[in-house]
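Missing here is one protein chain; the remaining ones are kept as they sit in the complex.
Order of writing sets the labels: A and B. Residues in every chain begin at 1.
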Amino acid sequence: MRRLVGVAAWFSAILFFAPVAWMVLTSLHSEPDAATNPPSLGAPLTLQGYEEFFGASTGQSPWPPLINSFSASISSTIVVLLLAIPAAYALSIKKVEKWTDVMFFFLSTKMLPVVAGLLPIYLVAQFTGMLDNISFLVILYTSMNLPIAVWLMRSFLAEVPPEILEAASIDGAGLITTLRRVVAPIAMPGIAATALICFIFSWNELLFARVLTGVVAGTAPVFLTGFVTSQGLFLAKVCAAATVVSLPVLIAGFAAQDKLVQGLSLGAVK
Amino acid sequence: MTSFSSRRAAAMAAAALVAVGVTACSGAGGGGSTADGSSINVLMVNNPQMQDIQKLTADNFTKQTGIKVNYTVLPENDVRDKISQDFSSQAGQYDVATISNYETPIYAKNNWLAPLDDFIAKDSGFDQNDILEPMRQSLTAADGKVYAEPFYGESSFLMYRKDVFAAKNLTMPDKPTWQQVADLAAQLDGAEPGMKGICLRGQPGWGQVMAPLTTVVNTFGGTWFTKDWQAQVNAPEFKEATKFYVDLVRAHGEAGAPQAGFAECLNNMTQGKVAMWYDATSAAGLLEANDSPVKGKLAFAQAPVNKTESSQWLYTWAFGVQKASKNQDAAWKFISWASGKDYEKLVGTTLGWSKTPDGKRSSTYQNPDYLAAGTSFAKQAEAAIKGAKPTDPGVQPRPASGIQFVGIPEFTDLGTQVSQQISSAIAGATSVDDALNSGQALAEKVAEKYRGK
Partner (left out) sequence: MSLDTAPPPAKQQRRGTPPAPKGLGAAARWARRAPLLPALIFTIIVTQLPFVATLIISVLRWNSLDPDNRGFAGFDNYAAVFTDPNLRSSIVTTVLLTVVVVVVCLVLGLGLALLLDQKFRGRGLVRTMLIAPFLVVPVAAALLWKHALYNPEYGLFNGALTWIWSLFGADRPPQPEWISDMPLVAVEASLVWQWTPFMMLILLAGLQSRPMDVVEAARIDGATPWQIFRHLTFPHLRQYLELGGLLGSIYIVQNFDAVFTITSGGLGTANLPYTIYQTFYQAHDYGQASAAGVVVVIGSLIIANFALRVVSSLLKDEVK
């Protein structure tokens, strides 16, 4: 029985992982080799695709978009945590009345299609001169991730034993101190999980980045789409670009697998 | 009514926000182009010629003029969306953008572009009259002013494998008709293992399948709209042309036709999977490139006709300047360099003559080096572009200019929606009649709007 389970599991894993493996393999082939039918698995490996990504034939460096993605994702994650942790505190440890309504409100904002708000947001950006400005993206990503972060942090904070909190308040600790010295250490794994998820969703975001950025603030996913051309072969280039652009998320996700599991589930339902 | 601690908390949150914002700002703040003309922002479509200019800018243009060029490159659909968004709101994010002869008159009418006549007059080396007549005409707006300069241009013609023709004892007539081409395609099926007679685009998109199909419609006597704005999408001529195209592609066309755009047909032709290909003249340079397996095996004929003298399309990617741009002088310097004669020579000598952005100037076709590299197709391409008739492409008068498109803003949406139906017809999922009937309904809505004006 265990054999069967193992075989089934490995089979599924290979099936799911195959496209990713194919993406990496194709990125290491030359363009003509990448576009053959049947697929040439044994074709000579080359770094041509990556050289193209790093600007061999156009002189465009990918570092500005990558740095923009990093700064937007990290900044928005920090802001989200700064907003979500106190809010979650007010929804779990020292609850406000009608806290379920507040939870509903946060979650309902997530259900509204963001595309509908695209035009007003663009106009605001234009009016305030914030087009092509990474800070504007940070604000949008924060609002995009805040509901989920509040939701997750609330569940994590609800795990904090009330006895410790009572002890802290008896000792005279104010809100900030309590958050910093008492809550944060216990909820640290939960905070890490929430941060990871917010980082991933911010990094992946494409629509707003495409519409609101230009030469300076373009993010990595937008840069990636620039490799698809309607004239000539581009498969190796695009696979190389896709690999590099996905790398930070892949690394973060693999390294913090357990946090990811926690964040997606244990923290949310008990 | 807020208590002290909540105000404190809000203030701290705001401070945190600002702090993070500032650190984020320091890396990438708003706006790349400065108003002093020392740098400009250019938004381009992602074609090989544009990639070449990206590479050559720093060492040539920037060195000569000191103007830094910030490029953003995107695939065609994405870039059109972004250009129209930026130019329509006059947000001024980009100084220069690659617009085609489709957008230029529309944008000019809406006052989104800066007229270039003054710049041209003061620029002695530019030689506006060297630009081929149909190109010049298509980039001049109704008010007679020039609003864009072509970067490279193309028409359409028929490309075929002369070696395969010879092997099958077939000859291509001088001025082929579509019926002749269909008959040839039938005979060429299977001429080599796995080879089909012809490659024709089938991918949805007003600039993909709709481009060649509209030229076929034109030469079969059909049109999208009559002069007084009656929609003619399911008129007999349009139907006949579409049925012909769809049947030809289904019977003797490439595999995967409903998804085949320019790139797929290029691939097919390069790999010897089709014997003929009706498409853009710019493909010839790619097919005759040094590393192409079919180099030297191709011959070229004018676009097939039926009831008209000519049927080829006219298209150019041109540089236009946004009216709201604060760097118009620097923008013109860039355009003057990119569309100038010297740039063509620069590309020819450093990257190869088959990569020159051609199709716009007469002088290109008199350049011995260029002709030597493109002997097989240069003259045919030049004839195609010179012979294109953007204002009078069919048998009847038109309400708007354009050969393979209708020069109205609604056409991108209309053309794309109808093209999706046509693609379905090519896939066999719907009939040509149904496709055109639904197309007619959409076209009628647009026509109503224009009749009311």
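Just so it is clear, a contact is a pair of C-beta atoms (placed from the backbone, for glycine too) under 8 Å apart; a residue touches a chain by one contact, two chains touch by 3 or more.
This structure is a prediction, so every number in the text was calculated from the model and none was measured.
S.K.: Using the touch definition up top, pick the residue from B:T62, B:S89 or B:T308 that touches the left-out chain.
M.R.: B:S89
S.K.: So which bits of chain B touch the chain we can't see?
M.R.: Residues 1-3, 5-6, 9-10, 13-14, 77, 81, 84-85, 88-89, 106, 110-111, 204-205, 255-256, 258-259, 264, 267-268, 409-410, 412-413, 416, 420, 423-424, 427 of chain B touch the chain that is not shown.
S.K.: Even though one chain is hidden, which residues of chain A still touch it in the full complex?
M.R.: Residues of chain A in touch with the missing chain: 2, 5-6, 8-10, 12-14, 16-17, 19-20, 22-23, 26, 34-39, 82-84, 86-87, 89-100, 102-121, 123-124, 139-140, 142-143, 146-148, 150, 157-162, 165, 175, 200, 203-204, 206-207, 220-221, 224-225, 228, 234-235, 238-239, 241-242, 245-246, 249-250, 252-254, 257, 260-262, 264-266, 268-270.
Keep this in mind: only the chains that are shown with their structure count from here on.
S.K.: Suppose each chain is reduced to the average of its Cα coordinates; what separation in Å results between chain A and chain B?
M.R.: That gives a centre separation of 36 Å.
S.K.: Could you list, by residue number, the parts of chain A that touch chain B in their complex?
M.R.: Residue list for chain A touching chain B: 35, 57-60, 64, 67-68, 71-72, 75, 78-79, 82-83, 86, 122-123, 126, 129-135, 138, 175, 210-211, 214-218, 222, 225-233.
S.K.: Within the complex, which stretch of chain B touches chain A?
M.R.: Going through chain B, the ones touching chain A are 5, 9, 13, 16-17, 20-21, 23-25, 27-33, 41, 43, 46-48, 51, 54-55, 57-58, 70-76, 78, 82, 85-86, 89, 91, 93-94, 261-263, 266-267, 286.
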